[in-house]
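Right, I'll just put the structure down here and ask away after.
Complex shown without one protein chain; remaining protein chains in place.
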Amino acid sequence: MKQERISIKGWIGICSLILALLIPFLVRINTYILTVLIIMFVFIIYASAWNLLTVSGQGSLGHAAFFGIGGYVSAIVANSLGLPLGATILLGGLFAAVIGLFIGFTCIRLREWFLAMVTFGFAVIAHTITAELSWITGGWDGIPAKKLISVTIPNYLLYEYYVMLVLTVAVLSIFYLILKSKMGLALEAIRENELEAKVMGINVAKYKLTAFAISAYFTGVAGALQIHHFGYITPEIYGVDISFWPIIYCISGGLFTIEGPILGTIFITFLDASLKSFGFTYERLILIGLILILEVIFLPRGLVSLPAKIKSWLKVS
Amino acid sequence: MRYTTLVSVLVIASLLLAGCVEHPEEPEVGSGELKIGVVASLTGSASATGTDMWQSAVLAAEEINAKGGVVVNGVPMTITLVQGDDESSPKAGVEAVTKLITEDKVDLLVGGFSSGVTSADSVVAAEHKVPFIITGASSPVLTHRTDIDTSYFFHHCPTTDDYGERTTIFVNEIIKPEIYARFNFPEDRPLRMALLYQDSAYGIGVHDATTKTIETYNLNIEIVAAEKFKMGETDYRTPLTVIKATEPDVIYPVAFLNEQTLIVTQGRKDVGLDSIYLSVECNDDPDYYTGVERWGEYSIQESRFGPYAIPAGPIESAVETFRDDFTARWGAPPSMMGASTYEGVYIAAEAVKNAGTVDKAAVRDALAEIEMSQMVEAMQGGVITFTQDYRESKFDLYMQQLFWDDSVGETRPKIVWPNSVKETDFVLPDWYEPGST
Partner (left out) sequence: MDISLFAQILVWGLYAGCIYILLAIGLNLIFGVMKVVNFAHGELLMLGAYAAFWLYAYSRLNPYLVLPLAMLLIALLGLSMERLGFRPIMGTGKLNEIFLSLGFMYLFQNLVAYLWSTNSRSVRSPYSSISIPLGAIKLPLDYLIIIIITVVFLIAFQLFMKQTNLGRAMRATSQNREAAALMGVNVERMDMLSFALGSALAASAGGLWLISGQLVDPYVGAIPAIKAFAVIIIGGLGSIPGAIIAGLTLGIAENLVPLLMRFFMELFGISMSFTAWKDTIAFFILIIVLVLRPTGIFGEQGE
């Protein structure tokens, strides 16, 4: 039997993981950096979940709906039934998945940008209904959410960081397995050409719906994680900005790949934070907009494709 | 593929490096520097207000520093302001406040505009027990909530409870007798009031405060319509038409500047709802007078600080100086959120001086007991002090009426209530139409 060799990509993954494990100590448990990294982990999960849906050729402009639903369900269940957060977060995801399945079902026959509109509209609808159900959701005042790890524990952020890291790695492994599996291939075939996929005997509807449910599930989990980190939830969670961030992250990093959303989230978070620390306001949003446009035109596969692109240029010249 | 990994390593390494480089040995507090973090929206939908808040804070800090800084136990400390952009979003707000507290190691926080954003980012301030003087967000929930320790929060701007209560009492005391005298209404006829409010913590807060005031004081006022609108709405013709059909005597829009301008113009111009329009204090802004044109004539505006009218009396010269200095420094006049943020920096300085230390618990105790004379906004009793229960300062809100001024081609406000600062009497216009008889 041939020895299984670990690819360079694999090595990098392992190195990054070791680095991620060491970061808290390298930065001497710096609260700000840990907070930024924790929120970054949440958005890595969120962006990867959004990316999975995109792999199937379905681009959503309203993923904040699932993010918010996951957060609200988890917060409400934890507050009223007193279940442990581990259970409520999964429940939040589950609820988001059920809703996602429903939305996916209505969208199954729609073209790309019809779907974009419906998902966008759905975030608006979820926003209105959440604000209106004030006896459950606290309306516009919002409701407190339990902290993931009690603030009374010394260095609680450190524990939270590792919990988030473990969860992120677990979720990414699941996405990796999905993309490598028969399902991943099927989703790509559907994205490339739905008709051909159908002819090849792929059950298009089944795969598209499954992608929708899985994506909504992990988006809901990410939303729940975020609000249990913040300790409070208001309807602002359905904001257009929350729907747009994963798109920006995935495009800048690289669509349809496992490492793209990770790299994109890290890159944009870092860029945004450093420009902010220099006192830039709108300039940094303009820059992000420009990066987005330039990448779509010149680097449609994102930053992850940059090395290959440079290599091919070098070869040509 | 090797390059992919190279890039990821580079990015992660640079991230790490940034973390390490940005974090040299911080000088410990007590080095003659008082660090105040200003939480404001410098980008996003609320950035006009946020920029104003930041500029006012800068002006206050420069003034204090020019006069020798804050003298603590005989040692002068200069104020350094640190910017925290909440981007009008809870996510960025949490990051900004965390950075201010843990990276920049600020001694106090001042600012905070949107209630939705502030309720998320103030959790961080509560956790680290950093005094937070909230000068922009109007929801009383911020200091009333029980899920976190709010004892470090001090609310220095009127809350939605204050807005609704003052306006309703004014309607009952001044507008109602005028209407009833002109149209010979019997005293037992309830005054018909219509609410058109923003679907947000702000709008619903004022709506609830209004109904609560009517109940508490047992006023003979009936809410005949209560229509909600979505934040940023541009077309109010339909709700105004519906409101007109309910025959109100006065209409109380609870809206932001853009919305209020459109409600008044569309109501008078398109729908022909010739009534008295009230307004919440946050709309006393030059853009409002330009925007409403003649349609704003005779409408009522609640205020605590505005571009044109100045309440006569003790604070008159202070307001003029502040307005002139601000205009000289930044090229445009300040707004009411700027005024309270300006005072917020002074309150912070005073508290540190009184505490004699930057120790946060001591500063909090000093804030709880603070009693300083009012500055550029009239306070109840003439002093800035925070209530025992929910740490709210109490503003002396006044009411203005807008009159046409031919010399500027716009309306200008005159104070009509309360009597202590009144410039002129409330006028019920000729074209006014009451609700059903």
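Side notes on the structure shown:
Labels A and B are assigned to the chains in the order they are written; within every chain, residues are numbered from 1.
Following the convention adopted for this analysis, contacts are C-beta pairs under 8 Å (C-beta built on N, C-alpha and C of every residue); 3 or more make two chains touch, one makes a residue touch a chain.
Just so you know, these numbers come straight off a predicted model, no measurement behind them.
Only one residue from B:62, B:270 or B:359 touches the chain missing from this view: B:270.
Among the residues B:71, B:169 or B:226, only B:226 touches the chain that is left out of the figure.
When the full complex is taken into account, the listed residue touching the unshown chain is B:257, out of B:77, B:92 or B:257. Checked against the full complex, the one of B:199, B:350 or B:377 touching the unshown chain is B:199. On the side of chain B, touch with the chain left out of the figure occurs at residues 43, 45, 47-48, 51, 199, 226-230, 232-235, 237-239, 241-242, 245, 257-258, 261-262, 265-266, 269-272, 287, 290-291, 293-294.
Residues 54, 57, 59, 61, 106-107, 109-114, 116-118, 120-122, 124-125, 128-129, 240, 244, 247-248, 251, 255, 281-283, 285-286, 288-290, 292-293, 296-297, 300 are the ones on chain A that touch the missing chain.
Methods note: only the chains that are shown with their structure count from here on.
Chain geometry summary: the mean Cα position of chain A and that of chain B are 35 Å apart. The residues of chain B lying in touch with chain A in their complex are 1-9, 11-12, 14-16, 18-20, 22-23, 42-44, 47, 83, 85, 87, 89-91, 94-95, 98-99, 101-103, 114-117, 119-120, 123, 127, 139, 141, 145, 147-148, 199-201, 204, 230. If you check the complex, the residues on chain A that touch chain B are 7-9, 11-12, 15-16, 19, 23, 26-28, 30-33, 35-36, 39, 128, 131, 139-142, 144, 151, 226, 230-232, 234-237, 239, 241-242, 259, 262-263, 266-267, 270, 273-274, 276-277, 279, 281-282, 285, 303-304, 306-308, 310-311.
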